[in-house]
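Reading through the structure tokens given below for one structure.
A single protein chain has been omitted from the complex, and every remaining protein chain is retained in its original position.
Labels run A and B following the written order; every chain starts at residue 1.
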Amino acid sequence: METFVIGLSIGSILFMVALGLAIIYGTMKVINLAHGEMVMIGAYTTVLATKHLGFNLYLCIPLAFLVTAAFGYVIERTVVRRLYGRLLDTLLATWGIALILQQLIRIHFGLGLFGIHIDGLGSDLQNVPVPSELQQAFQFLGANIPVYRAFLFVMALLLGAVSWWLIFKTRFGSQLRAVSVARNTASACGINDKRVNTLAFAYGSGLAGIAGVLVSGFKTVSPDMGTPYVVDAFLVVVAGGVGHLMGTLLSAGILGEVQSFVATWLNDVYGRTVLFTVVILILLFKPQGLFVTKSR
Amino acid sequence: MLMTAIDGKQVVQPLSPPILRTRNLTVRFDEFPAVHGVNLDVADGELRVVIGANGAGKSTLLDLLCGKTLPSEGEVWLRDENITSIGEAAIARSGIGRKFQTPTVFKEMTVLENLQVASNRRVRVFENLFQRISARANDKEVAVAERTGLLDSLNRKASELSHGQLQWLELAMVLSQEPKIILLDEPAAGMTAAETDKTAGLLLDLAGDHTVLVIEHDMAFVRQICRTITVMHQGSVLAEGTAEEIEHNPAVIEAYLGSATLSHA
Partner (left out) sequence: MRMMEERMTYRTASLVAYVAFFALLMVLPFFLNSFWTNRMATYLVYSICALGISMSWGYAGILSLGQGLFFGMGAYMLAMSLTLADPGNNPVPELMLLNMEPDAVRDLCCVTTGSFLWIPFRWVIVGILAGILVPCILAAVIGYVMFKRRTTGVYVSIITLAFALIGQLLIINNQPLTGGFNGLASLASLEIFGFEFDPYGPSIYYLVTLTLLAVILLARYLLSGRVGQVLKAIREDEARARYLGYDVENYKLFIFCVSAGVAGLAGMLFTLTSEFAAPSLMATSFSISMVIWAATGGRASLLGACIGALLVNFIGSLASESATFQPVWPIILGGLFVFVVLVMPNGIAGIFKDFFDRRSAPRTVEGR
């Protein structure tokens, strides 16, 4: 049961990171390798806001969303927009952006060069204070469950629900779906597809920022913390089937559980090895995703 | 030609033994039969035209013949070789060449390079390891280029050609393959009247040496090449015969009453 809950929380984080990536990849077929850095920036926003503004973790969630969405907005407008249709090139360009963002944090946005240091930035590891109610644990079905893990799970479901509502119940969502299915037709029908792209990119980045806040609550924060997330999250997206919210949710859950159970049974390294193997097999034998029925 | 009536459908008895045969060829997409129980006999050297409305399964039929789509049921025979599901490359090597509706060529390569890749009959990696390529066209390549009007464009990149020229280039590539059977999907689509005439002439020219299977919408064009016609309707073969027979066939008239395909004729 404990293992299951750990798997669920791994899956929750994976889902939150993957959700943004799925929206971005599904809408504009861009693999954003700087997505992990959005998680990182979300985490650093939390570090800075708690240190300097006296924010608590809850308040950091909307703040981080806004900050990372702004970053996403700028990245889309300056770089990604020029690379539509060149999938492999966006991979390289966004990796370059990721390098830049990491290093900017390490050198205090360049201020470090002039001897100015901002507490909370730099290449050191950082920790974030967690509200005391989240540090508790409760009993459920005879298992001891930390509140924080339950909080992660609830947040993942909440973000999933909000995104679902946004995509399927709003005007913006229907434009988004139109663009992702048939960009040219949608733009011929008067949808400003560039604007839709920019907003989708910003929203996806914002989701990663929220994931960053939540990650900062139980992991140390460092400039290169984001990189593993982007790989895992992309694997989740592809395994679940591109453009399928439910698929992303299920595959995040399954991959999280797989990793957690194998890690408990053998060790962490094997957990990740098995995770990658599973994903390779999915990509090879069901590249359209686990939960998508094949159609012409 | 001999006509016999089977189940109220008219069937042409081929004069020479068929080179291409399909038996009960069927494919379903999500349980929807796009092509259903097609039995086709195409004689050696024949020029066969397949007509039918949109969605009648013509292009899917070609996809099945060249291996792009795998049949759910049925078989394709080339002479006495069963070529069902042996893979696109193997089907191509056994002698079937396909021209698509929208031209597919190697855009960043020159016309000559396109032809060289197409005409090379050594297809394996290790056979080609030490093969050099010439910067000049050989006689065969010149002949094909001349036939398709591309002689002046040999050193141009394919991406610089016009749409009509791309159609010709793809046709030239298929010819370079020296296939026994040529599958053409609407070769006259998007061509000017003069080009259409030229295409019709070329097809008539090709028939005899090659077996040609053409999909066409344009009845004027079909009359121009005026050979055996197969009419497809809702995935099945509705009728076979000459243009005149087809136009007077009650089943065809019923299926196409008011439809643009035949009334345009």
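The rule we apply is simple: a residue touches a chain if its C-beta (ideal position, glycine included) is under 8 Å from a C-beta of that chain, and two chains touch if they have at least 3 such contacts.
These numbers come from a predicted model, not from an experiment.
Peer 1: Determine which one of B:Arg21, B:Arg98 or B:Lys180 touches the chain that has been left out.
Peer 2: B:Arg98
Peer 1: Consider the whole complex, including the chain that is not shown, and state which of A:Ser9, A:Thr50, A:Thr68 or A:Gln102 touches that chain.
Peer 2: Answer from the full complex: A:Gln102 touches the omitted chain.
Peer 1: If the missing chain were put back, which residues of chain A would it touch?
Peer 2: Contact residues on chain A toward the absent chain are 31, 79, 82-83, 86-93, 95-100, 102-104, 106-107, 110, 112-113, 227, 231, 234-235, 238, 267, 269-270, 272-273, 276-277, 279-280, 283-285, 287.
Peer 1: Mind pulling the chain B residues that touch the left-out chain?
Peer 2: Given the touch definition above, chain B has residues 66, 68, 88-90, 92-93, 97-98, 104-109, 113-114, 116-118, 120-125, 128-133, 155, 157, 159-160, 173, 177 touching the missing chain.
The criterion applied here is as follows: only the chains that are shown with their structure count from here on.
Peer 1: Between chain A and chain B, what is the gap in Å from one C-alpha centre to the other?
Peer 2: 49
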